[in-house]
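Of the protein chains in this complex, one is absent; all others appear in place.
Should a chain be cited, it is by its letter among A and B, assigned in written order, with residues numbered from 1 in that chain.
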Amino acid sequence: MPLNARIAPAQTVGQKACVIALSTCWGDLVRLLVDHVLRVTCTRRVDSRSVKCSTTTRQAPPNPITAHHRQHIVMFNWFHKFGSPRWCYGILGRLCLIAALATGLLLVVGVVWGLAFAPVDYQQGHSYRIMFIHVPAAFLAQSIYLMMAGAAAVFLIWRMKLADLAVQCAAPVGASITFLALATGALWGMPTWGTFWEWDARMTSTLVLFFLFVGMIALRSGLEYGPAAARACAILAIVGAVNIPIIKYSVDWWYSLHQTSSITLTEKPSMPASMWMPLLIMVVAYYGFFFTVWMMRIRTEILRRERRTGWVRDLTDGATQ
Amino acid sequence: MNFASFGEFLHMGGHWPYVWSAYGLTAIVLALNVVVAVRGRQQFFLRQRREAARAPGRGVGSDGTAAANDGRSAQDVRSDENGGVAT
Partner (left out) sequence: MTGFLLILRRDLMIAWRRPADVGNAVAFFVLVVVLFPLGMGPDRALLAAAGPGVIWVAALLSALLSLETVLRPDYDDGSLEQMAVSSRPFLPLVLGKIVSHWVQSGLPIVLLCPVLAVMYFLPADAIGAMILSLLLGTPTLSLVGSIGVALTLGARKGGTLLAVLILPLYVPVLVIGTLMVAAGAEGASYTAHGLMLGALLALAIGFAPLATAAGLRLSIGR
């Protein structure tokens, strides 16, 4: 395709992007959105110590709560239970166990199916079986960053401690999964395309994602422990998440315009059910694995942060006896 | 069946170094994640025990009353137990 033909559609995209960016009412939109969300969950900001929604309150909140808002309070009560580290510790423990069992089962089924029972690929032979561990890892890596950014947004808006814990504990796991995606991709590339590394769009954006995770870990360890560090990491997570689609789009464009060979490594041929079923199982298994490890780490971090409270000391006393 | 024998399964049509090192690396990384998470928890309990042994008079009883030198008032501790959206 001649260069100009490839650029023409990009030109209209560029024009549209300019229009959108310029007509966005900048920070006011963000502020309006945050205000609306806060208004819906307003009682939580009024008195930071009360979680239970009782109709008789000893301290009258400054803002009069209308019946409409009371309905919202009842609706979101489950959400605000997550504000209690102790409650989180308990519920996460149970969820963790369920997730671990499910993950173990799915991993075993998926790996055995993918390695032994899935049919041979016509073009790639048996090396395509690496797909069953590479594609879920790549998929999960991106999802982890988006989940981390979502938790960061929850932390900044609702000041929920659990959300900050979620951000802190997701980063190392995300970095290791991204590294896995890169390494298995390289090992897949060698038998298939004869090279360990190829600067194609997907691998390059995964590499940039790896550095985004490293940045999150670096910032957390570079700042002293405290609420300011938590908010700084949350801001970085959101800034990174906003950048991810921009990075992906620009790297896609970069690859398509620099491409010399006609082989695209990111083409997805249609797969028979005997191939995409084990792949689906592996994807779900990887998600389950992430949630298991995430919850385990969050629980440990809850213990660490709340180590001076009574319930944690009871726990440690119980553990020693 | 895709493989005539277990030997052929290990050979993976000639791609055995790549397939097995990829799967091996995945197993190692996933296992490491789990090991680090579990060890973190064990280390916490170890450290707590050591601190308790070092200063047995200090600390918070099960009813939530804190010693004054803990740096946190009993009210703070109790309110943490009740939970809430804290800053």
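Worth a mention:
Going forward, a contact is a pair of C-beta atoms (placed from the backbone, for glycine too) under 8 Å apart; a residue touches a chain by one contact, two chains touch by 3 or more.
No experiment lies behind these values; they were computed from the predicted model shown.
Here is the thing to keep in mind: the chain we left out touches A in the whole complex. Residue A:231 is the one among A:81, A:202, A:231 or A:305 that touches the chain not shown.
From the options A:172, A:240 or A:278, the residue with contact to the unseen chain in the full assembly is A:240.
Within the complete assembly, residues 3-4, 7-8, 10-11, 13-15, 17-18, 20-22, 24, 26-27, 30, 208, 211-212, 214-215, 218-219, 222-224, 226, 228, 231-232, 235-236, 238-240, 242-243, 246-247, 249-251, 253-254, 257-258 of subunit A touch the chain that is not shown.
FYI, only the chains that are shown with their structure count from here on.
Listed in rising order, the residues of subunit B touching subunit A in the complex are 2-3, 9, 12-15, 18-19, 21-23, 25-26, 29-30, 32-34, 36-38, 40-41, 44-45, 48-49, 52, 59-64, 66, 70-72, 77, 79-87.
Contact residues on subunit A toward subunit B in their complex (touch as defined above): 44, 48-51, 80-81, 83-87, 111, 115-120, 125-127, 129-130, 133-134, 137, 158-161, 172-173, 176-177, 179-180, 183-184, 187-188, 190-191, 227, 289, 292-293, 296-297, 299-300, 303-304, 306-314, 316-317, 319-320.
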